[in-house]
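Take a look at the following structure, please.
For this depiction, one protein chain was excluded, whereas all remaining protein chains were kept in their positions.
Showing subunit A:
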Amino acid sequence: MATPTVAIRSGRRPASGNQPVYLLALLLIGAMLAPVVYIIIGGFRTNAQITTDPAGWPNPWNVNNYLDVLGGEVFWREVINSTVVATSTTAGVVTLGLMTSFILARYRFRGRGAMYSLFAAGLMFPLTVAITPLYILVKTVGLMNTLPGVILPQIGFAIPMTIIILVPFLRAIPDEIQEAAAIDGCGRLGFFWRMVLPLSMPGVITVAILTFIASWNSYLLPLFILNRETTFTLPLGVQAFASQYSVDTAKVLAFTSLSMVPALVFFSLFQRRIVGGLTGAVKG
């Protein structure tokens, strides 16, 4: 447990009465990280070790589980599938969401309110409810067992939240900037490319991160659409691996912990943006 101690050791000037606070924070972090640590450490043990002492430390440390997983084809294939799905979903959501939010925020036309309400109402249509007919729809259009069969619906379901977050962002750009751009000979679309895109970057990044993580972790939709093993994304892969090697607990733990690495890396790179973006979203 290296990380939590940082909080204490670096407290060079212990503000009076802050010790209980640090103790609480320490307990909290322990509780939040213990299961994650269990998964990662467990992957370094052998099944014999796990059977004799389920809660023990690796003795000796054993990297074979991790090497096996990393050396196999299955893991990498699923990483690629997940990456393709998450990247395409994110690109699609950002492109469509930004264009539509731009129109909704800065054009005045009849039906604008209705269109915004339609998208906002989408928040009330969760994937869980739509999953059975969605499965039938995807089957009908011939996208079963293909990655677009997951990507397109995911874009659809991510659009409402995207628009709700981006429209206030785009509306907040002062009209004076647009007027100045127009005087300088910049048309509406030129304004979109040269001014709106750069200025809305913080909002776009927030949306992109949330979409990417949600897509990377999504389970229900791939579970219905992807039945062929070659198309599995990581969450499906973890589950398939866990049932296939149910007696090989150590290897399952290794596979599981490797599968959470990308999301964790991605998150730690952008965590500031996520927290900041949520602040904006809450204030609406």
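Heads up, the rule we're going with is that contacts are C-beta pairs under 8 Å (C-beta built on N, C-alpha and C of every residue); 3 or more make two chains touch, one makes a residue touch a chain; residues count from 1.
Just so it is clear, contacts and distances are computed from a predicted model.
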TODO: Among "Sugar ABC transporter permease", "Rod shape-determining protein MreD", "Flagellar hook-associated protein 3 FlgL" or "FeoA domain protein", go ahead and choose the protein name stored in UniProt for the chain not displayed.
DONE: "Sugar ABC transporter permease"
TODO: Quick one: say which of A:Val69, A:Ala105, A:Leu147 or A:Leu226 touches the chain that got left out.
DONE: A:Ala105
Open item on the list: For the chain not shown, which residue from A:Val69, A:Leu134 or A:Val207 touches it across the whole complex?
Closed with: A:Leu134
Open item on the list: In the complete complex, the non-displayed chain touches which residues of subunit A?
Closed with: 3, 6-7, 10-12, 15, 18, 21-22, 24-25, 28-29, 31-33, 35-36, 38-39, 42, 53-55, 92, 96-97, 99-100, 102-110, 112-113, 115-120, 122-126, 128-137, 152-153, 155-157, 159-160, 164, 167-168, 171, 173-176, 178-179, 182-183, 188-189, 213, 216-217, 219-220, 224, 234-236, 238-239, 242, 249, 252-253, 256, 259-260, 263-264, 267-268, 271, 274-275, 278-279, 282-284
